[in-house]
Structure formats: structure tokens, C-alpha cells
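I am attaching a structure below and will ask some questions about it afterwards.
Every protein chain except one is present and positioned as in the full complex.
Labels for the chains are A, B, C, D and E, by order of writing; each one numbers its residues from 1.
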Amino acid sequence: MSNESRYERGWETLEKINSQAGERILDLLKDISPEMAKLVIEFPYGDIYSRPGLNMKTRELITIASLTTLGFAKDQLKAHVFNALNCGCTKEEIVEVMMQMSIYAGFPAALNALFVAGEVFLGEDKEGVSGRVVK
Amino acid sequence: MSNESRYERGWETLEKINSQAGERILDLLKDISPEMAKLVIEFPYGDIYSRPGLNMKTRELITIASLTTLGFAKDQLKAHVFNALNCGCTKEEIVEVMMQMSIYAGFPAALNALFVAGEVFLGEDKEGVSGRVVK
Amino acid sequence: MSNESRYERGWETLEKINSQAGERILDLLKDISPEMAKLVIEFPYGDIYSRPGLNMKTRELITIASLTTLGFAKDQLKAHVFNALNCGCTKEEIVEVMMQMSIYAGFPAALNALFVAGEVFLGEDKEGVSGRVVK
Amino acid sequence: MSNESRYERGWETLEKINSQAGERILDLLKDISPEMAKLVIEFPYGDIYSRPGLNMKTRELITIASLTTLGFAKDQLKAHVFNALNCGCTKEEIVEVMMQMSIYAGFPAALNALFVAGEVFLGEDKEGVSGRVVK
Amino acid sequence: MSNESRYERGWETLEKINSQAGERILDLLKDISPEMAKLVIEFPYGDIYSRPGLNMKTRELITIASLTTLGFAKDQLKAHVFNALNCGCTKEEIVEVMMQMSIYAGFPAALNALFVAGEVFLGEDKEGVSGRVVK
Partner (left out) sequence: MSNESRYERGWETLEKINSQAGERILDLLKDISPEMAKLVIEFPYGDIYSRPGLNMKTRELITIASLTTLGFAKDQLKAHVFNALNCGCTKEEIVEVMMQMSIYAGFPAALNALFVAGEVFLGEDKEGVSGRVVK
């Protein structure tokens, strides 16, 4: 498979999850590193999210688990809470994942994630990192 | 609900996931802190895993995502790879979760998790932290 | 012991440390996950802080050590700096804990913690995460 | 060597990297812990950066690698992006270091670092933690 | 104060905590970096642990909190569990610190720390990183 189709596959995969995220990533990185924007489309979305082994709902929930555990990735977590909703995850499922993270990553990580989820759910942050608009 | 039933609920929940894990936790901590063993049954299993909002397969996969991200929790990861298999997750799904973690936690975290999964899958470590026996 | 008394014991323990923190936690989580607020009262405060093995001053100092080490938990660190003062820790002791963390967690973690402590000490942030008001 | 000369050596080393950083560190910590400010001059700059084994460009690039990996040290990362430029690193080299960190620390860590670099490069944040002024 | 006295002060401070640790550190690093061994005596012990603001028991307990939180520093944690016992901390206090870390750093970090403590307490590892011999 050619690298161009890899980029295209990444773009298509990302577009299904969040129709504005691709443009937003290109825009955020256009003055810093357009090559990094290309890699974000190609590796996470072209190489990984497009694989058949897990459905997209599960992919978004494990990403939320990982970002909650990292603790410092607030903007990415916001974007993926929005993506998870787009993929059919319920608010309850997202909250449940974050609550469970209190066991493995501790309460501060879990609570900070829940506050980020709250911002998305309550529409306090309508225009975020990935160009998402909460409906 | 009384605290005793909370412990009992935790024990029952854990027993469904892994019939030997409860005894193993009690045994591992009996000379260090039996009270911590009690808390492990009560909080993670009595308070969280027993909640209805997510099925057990998803709970195990997000735990694997979190432990892969932490990087240092090899024994717990081993136990949960075994638990995930017990809950009906396939090896392919577990591998897929770990591969996706390369995006968020980096390749060393993802690779080390895959090596742990390999030990469980290949039966190189038949008697582990949670008393699991790979069938 | 019943679960209700566990919640009550957590509430009383937390109230001794910070008379406004309980209400504040309930309020912050009321639209996201009231059940998580309940767990915060029950597990950290009902199960752990209420145990007899360490005095409350030491409990707050080790929490400050842990939150400084995590690096990302600025709001929780702020709340516990305030709680530590309430429990009779001096500013000098809190600063000393954070300075020592430069050895184990590195200088950025220690410095960021000191800046958080400075905000509480200097009253720049009079109304924080746990409803604290610096006297 | 006396401790005074250690402080002086640290001050001189830091001054070559960033002529305003020393004063800025003293100022930021003067009400919280002047002794910590002294340790920041003495240990990182007096004991480590002043050693002959690596040139200053390499020292700044490995620091950027480490701060990108930590994920939570945004202010320190900003200061060192500025320091790296002062030491003769190009913007391209700094971006390249951060891109490579996506392999080891994950994409969120790498992306957040690139956004910090972008703020320094684009002069959106002309007066930062270390008193830097982007030329 | 001269740098030599700083090394001497570090050595004396460390010797009070653990009479064999100084020699052990020199020995472990003698073929890799004797200069790093010198820095370990000078900065952590000469600059920090020798400060008057906290008693040595508290210094060891906050170190145990930090090392438990880091998760990956098993050898250092072992050494400090031994040091803490030497400074008059009880086994119960050490266990209590680690249990409390389950709140902030998660259960895997707390459990792995307890297993390390158990090794020291039960004398399964009589000759460790810091030359300690469990009495």
C-alpha cells in the first residue's frame, strides 16, 4: 500500500470519528510542523484506528482510559470525549471508564478527567482542540 | 448497604472474573497488610467492577489500557491479561489494545505490555500473581 | 460497619480537615457523577484518612509529596496545601516537603508545587477547588 | 571548591544560556523559598550544566526531550525552548526532538510540546517563566 | 561553606540514616560514574536531608510516598524502607503511607510498594541496594 493511501485512509478514518478534527490538526500545526500533522493522520489514524480488530467505540474508550491515566493530556482528552460521543458511546460509559481509572491511576487523575468530561457534556467549551461543536 | 455485603459483593465479582484471584490477594498480603487485601476486594471489585454501567469485557480492556500506560505495573498487567481472557476477550483484542497504546503512552510501554501478554498467551508463566493457570 | 456509616465517617474526617471541602466535592461533581463524589468521601476519607496509624499532619505531608511527584494534579495539590495548613502543618514544613521532592521527582515537579503553595500562602487564590478561604 | 564559587559558577553558566533567567528564578521564589532558588542555581547549573562532557546545545536538546516526556512541565519547557534557541539550536532541531518523542512518550506529550514551542517561536508569549524576550 | 564540607555533611547525614549506604553508593557507581556518586552524597544528603525543617522520620516517610508514586523505583524504595526503620519509623507507619498512596498513585503502585516493604520486613532480601542488613 502506498503512503498516499495511508494518509487517505487515516483521513477517512478520522473523518468518520470527527468530521472537523483533520482540518483542525492541520491548522494547529501549520506554522510549527506540517510534517507532524501528516504523521498524526498517518500513524494513529492510518495505521492504528483503521485496523479491524476493535470497534471504534472500544477504541475511543481505551484511549480515554489511557489519557486519563497520563494525567497531563487535557486537550487530547477533551477531543476524545467528543469523539467517543460521536462514535456512539454514552456519557454514562465515558464517566464509568474515568471512575474505574481511580483504581489504577489514582483519584486526582480520575477527577481531573471527569471535570474535562463535564466541560464537554455541559457545553462549556463548545469549540475545542479538535474543532468539535457539542450538539 | 452494609460493609460486609460490600466485601462479599467484591469477592463475588472478582470470583466471576478469576476464581483464584481473591485467595491469591489475601495470601500475598497476609503478612504485610491484611487490611489492604480487604480494601482491594472492597474498593476496586466491590465499588467499581460490580457497577452495571460497563460490561466486564470492556472493564478489562480499559484496565489493560491503563496498566499499559503506567508502564511499571507488570504483575498487575499479567493478572488482567488473564482476567480479560476469562471474561471472553480474545488474544487479538488484547493485542490490539496494547498496539493502540503506542500512540498515547509510547512504543516502550506498548512493547513491554505485548511481551507480558506473550508470556500469558504462550503459557511461559503458568502460575502468576493472581493464581491464574493458562488453559 | 454499614456503608452509610462509612460515608458518615468519611464526611466527619474530611470536615475536621477542611470544613467546606465535602460540600465543594459534591457540588463540583453533581452534574457529572454524584456517585464519584460519594466514592471520594467513602474511600479516601472513610477508608483511609480515618485510619488510626498516622496523624493527620503526616497524612497531609505524604499526600503533598505524592501530588508533587505526580506533577499534573495542581488543583488537588492546592486543596491539600490548604488542608495541611488546617491540620497544623507550617508553611515551612510544606515548602520543605516540596524541596525534598526535587530529589525524587525532579526540579520541574518541585518548582511547580512550590508555585502552587505560593498561590495559597500569598492568598492569590482565595477560593479554590475545595472551597478553602485562606485566613 | 567552596560553595560560594559553586553558586557563582551556576550563575555564570545560566547567564550564558539566558541572561535574564537567574534574576527571574530569584524573583519567582523570593516569597516562597529563596533557599530553593539558591539550589536551582547551584545544582542544575553549578553542578551539572557547567560540566565539560557535553556542549550546551546538546544539553538543551536532551532537556527538551526530558521535559517533553514528563508532559506536565509546560513552563519549564517554554524556558528551555528559549534557552535552546539562545544556545544556537535551530527551530527545526527543537521541532525534530519533539517529533521523535512521539515514539517514546506518545503523541499527546509530543503535540503539547510542539504547541509550547509554537508559542515561543511565534512570539505569542514574549515574557515567560525565565524572563525571556523572543527577538 | 566549602564544597568539601558539603560532601562531609552529606556523608554524616547519610551515615546517621544508614551506616553502610554511603560506601554502597560509592561502590555501585565506581565503574560507571564516581562523579554521580559524589553528587548523590552532596545534593540529596548534603543539601536537602541535612536541612533542619523536618525530622528524619518525616523525611523518610515523604520519600517513601514519592517513590511509591513513581512506581518504577523499586531498589530505591527498598533502601528507604530500610532507612525509615533505622530512623524509628514503625512497620505500621510505612505500610500506612503506602496504603494511602492507593488514593493518589493507584492500587498497582501501592501494592507493588507493599510487596517491596514485605521483602524488607520479612528479611527475604537481606543484602540490598544500600548495603542494609535486616536485623
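Assume contacts are C-beta pairs under 8 Å (C-beta built on N, C-alpha and C of every residue); 3 or more make two chains touch, one makes a residue touch a chain.
From a predicted model like this one, the values you see are computed outputs, not experimental measurements.
A.B. asks: Can you say which of C:10, C:46 or C:108 touches the chain missing from this structure?
C.D. replies: C:108
A.B. asks: Among B:25, B:41 or B:99, single out the residue that touches the unshown chain.
C.D. replies: Counting the whole complex, the residue in contact with the absent chain is B:99.
A.B. asks: If I consider the whole complex, including the chain that's not displayed, which of B:25, B:79 or B:109 touches that chain?
C.D. replies: B:109
A.B. asks: Among E:17, E:54 or E:67, which residue is in touch with the absent chain?
C.D. replies: E:67
A.B. asks: Just checking the interface: what residues of chain A touch the absent partner chain?
C.D. replies: Answer for chain A: residues 1-3, 6, 39, 42-43, 47 touch the chain left out.
A.B. asks: Please identify, in ascending order, the residues of chain B that touch the omitted chain?
C.D. replies: Counting only chain B, the missing chain is touched by 70-72, 95, 98-99, 102, 106-112, 114-115, 117-118, 121-122.
A.B. asks: For the chain that got dropped from the picture, name the residues of chain C it touches.
C.D. replies: 102-109
By definition in this document, only the chains that are shown with their structure count from here on.
A.B. asks: Roughly how far is chain C from chain E, going centre to centre by Cα mean, in whole Å?
C.D. replies: The separation of the two C-alpha centroids amounts to 25 Å.
A.B. asks: Where does chain C touch two or more other chains at once, residue-wise?
C.D. replies: Those would be 39, 43-44, 67, 70-73, 76, 95, 99, 102.
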